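Please find one structure pasted underneath; my questions will follow.
A single protein chain has been removed from this complex, and every other one stays in its place.
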Amino acid sequence: MTAPITTTAVPPSGPVFPKKSYLNDGTSIRSWLLTHDHKRIAILYLVGTLIGLFLGGIFAMVIRLELLTPGPTIIEALTYNRMFTLHGLVMIFMFMIPAIPGVFGNFFLPIMLGAKDVAFPKWNLTSWYVYMAGSILMLWGLITGGADTGWTFYAPYSTTTTTNIAPVLLGVFIIGFSSILTGLNFIVTIHTLRAPGVTWFKMPLFIWAIYATSIIQVLATPVLGLTTLLVAAEHTFGFGFFDPAKGGDPILFQHLFWFYSHPAVYIMVLPAMGVVSEVICAAARKNIFGYKMIAMSSLGIAFVGFFAWGHHLFTSGQSAFDAGSFAAISMLVGVFTAIKVFNWVGTLYKGAISFTAPFAYICGFLFFLVFGGMTGVALATVSLDVHWQDTYFVVAHFHFIMVGAVIMGFLAALHYWFPKMFGRKYPENWALLAAGLIVLGFNATFIPQFLLGNAGMPRRYYEYPDRFTSLNVASTAGASLLAFGFIIIAIYLAISLFHGEVAGRNPWGSRGYEWDVPSPPPTENFDKVPVFTRGPHEYQDIPEDLSKVGHAI
Amino acid sequence: MQSSAAARKMTPEGWLEPPPLPHHYDTAENHQAALRFGMWLFLGTEVLLFAGIFLGYFVFRTYFPEAFEQAGRHLSLFWGTSNTLLLLTSSLTVAMAHYNAEHGKNRNAFWLLLVSILMGAGFLCIKGIEYHDKFVEGALPGRFFSFSEITAPGGPVFYVVYFFSTGLHALHVIVGMSLLTWVAIRCWRKEFSPQYYSPVENAGLYWHLVDLVWIFLYPLLYLV
Partner (left out) sequence: MASTVTTGGHAQDNAHKEWGPGKLFLNWCALIVLTFTTFGVSQLPMPVNYHLAAALCISVLKVTLVVLFFMHLWWSDGVNRIVFVTSFLFLGVLMFFVMADVGTRFTLSNSRIPPMPIVDQKVMPSGMPPGMSNVPQGTTAGPGPSSGEAGK
């Protein structure tokens, strides 16, 4: 029994909540904690990553509150250092890296491919446990004694600091393992479990994005693992690998660290770009413009992203040859990103846009990605970076991408797929209000930071000269607005989980493959192997007779 | 990790029937291909894990070439070469075990795996002897260094690279031995057949990777 595809009129009887779905297939805690179902694992990841987002947000607010006044405000200097370390580590490793792949990748990858599960379901569950174990260890280390090195734990400070850095590093190492397992699982799934007819260029673009992300995860994360081990060993035993006084090379640390951490930012942003491709077609009710270019540019970003890490070392003392090479290559990434942005805008052109909350976040995404990306290209210019390195300009740039692009993408995904995952709709007007607050708050928080950085305020500084006060106050005010927006989202989504209007199979009228299964989907996803009769993101030629559409169930 | 051997019946050929196919795979061949592919991806991550320490070797060799040469000469060529021969031979026995398991000759595979595990243990014993000698000499990393025979600057750094690379490698040897042990037990239970031999293959692939790392470590540390 399926609801007709419609965005406006709902039949008088209204959509019915499926009696049996993955949500109530076993209701004990054991059935959730020992599940092999990729959808339940996605929900487990949702819980974990939202805790990370919440904690990271709290630390961010503490930072911003402290920066309200030039001198000490609410905490002391060492605590401040711990705060930005906590904020960075928790946000990146507990939220940004695992969130979109772990939640939406896990949930929708098999469904979009016509598979019943990922390639290795038990390893999938293991990856969640590894993620939780690593997160708990890292948090415990940060709380008891707490690292004050910043999330980048540069040597030789990180190897000589008296704070308790070893469990933090071990926690990061373990979380890295989770990342590798997830990426590995997804790559094998995409290669081996596609349903008949789903060739490589018939896959939804979200899958392409996840594929590129998974490749980066598999190739880059081991180097981070080794780096954390090296720093932990040096911190514990005083080996002198990175300490120049003992013959070591601190720039070697930076090379090793950023070899992972630069591709890591593409791990964060590529899935969000995949979400944009999905939502933008549904919102504009139009085929995607340039499917192959978007697919290939995802791989292009993943590839080129590996050759660009030295732009974090411009002022650290690496050679001029390396600096020049990395600068040139870093700018190349802008080409692939621009291809995507032009294609997305091309998709919107002459589309029939319905301005929903997911679309509001997409608008935010496009705006912030362009400005964040352009400031990135500016920072890739070595001579300019000499002025901006380690100032708030860099902070603003990466928050434009991390929050402005990735978190907007996450929120867009959360709202777009909320009806599919939980079978209920959220209140659209509250969602639009929250989206507006978030976009506004974001602007108010981070645009002053560009100005601060350009004026010379260094990052990670506990105190600052009086002349920077007004911009800092503005930034904190914006952060409060941002926080308020998030709180509103949390409230109405929590309420909608239980009391939202029943969504039906396809409330958006989207042509994505995942909208063919019921909302929420049954545990098995499909009764028999599905045959998708239309291409991905295909909005033309909608048949009058719905029985022609390849229903899965 | 597959369903327990107890639930599977013995076939007339002398091995247990293959475990049931996971519900989301269409053919056993596809499942095997996925397992193999997953293992190769994991080996790729291990290559990149060791990449960093090899990089450390080359970087510090560039900074302290004399110390690296001197220290290399003080490593025991006898033990190092023995270790190399041990690992290469264990690679052979593991490959043969894979061949046997693929043809359902479980008992042969078991003995071959046992030999491989013993060789791995031998490797670790030799490593232990070498480490002990280092402790006695004072040839230790970082601030523990007190080996007067290395006169050029950079001696402590060489031993950081040495201990970290061989230590990480030894850890992988231990993991590899554990995997081989688990698979060997399953061979004893006659679980493998031409239709199902992936665990032997995958454990073997991991062991071969351990061998690969040592093939690079041996000349760089001991010979050059």
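Should a chain be cited, it is by its letter among A and B, assigned in written order, with residues numbered from 1 in that chain.
Rule of thumb we're sticking to: a contact is a pair of C-beta atoms (placed from the backbone, for glycine too) under 8 Å apart; a residue touches a chain by one contact, two chains touch by 3 or more.
What you see is a predicted model, and the numbers here were worked out from it, not measured in a lab.
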Worksheet item: Of A:L125, A:V172 or A:L252, which sits in contact with the chain we cannot see?
Response: A:L252
Fill in: Contact footprint on subunit A, counting only the chain that is left out
191-194, 196, 198-199, 219, 223, 247, 249, 251-252, 255, 259, 306-307, 309-310, 317-322, 325-326, 529
Worksheet item: Which positions on subunit B touch the chain that was left off?
Response: 26-27, 29-30, 32-34, 36-37, 40-41, 43-45, 47-48, 51-52, 54-55, 58-59, 62-66, 69, 77, 81, 84-85, 88-89, 91-92, 94-96, 99, 102, 153-154, 194, 201, 204-205, 208, 211-212, 215-216, 218-220, 223-224
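Everything below uses one rule, namely that only the chains that are shown with their structure count from here on.
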Fill in: subunit B residues within the subunit A interface of the complex
1, 22-26, 30, 33-34, 37-38, 41-42, 44-46, 48-53, 55-56, 59-60, 63-64, 141-144, 153-154, 156-157, 160, 164, 168
Worksheet item: In the complex formed with subunit B, which residues of subunit A make contact?
Response: 110, 115-117, 119-123, 180, 184-185, 187-188, 191-193, 218-223, 225-227, 229-230, 233-234, 237-241, 246-249, 252, 255-256, 524, 529
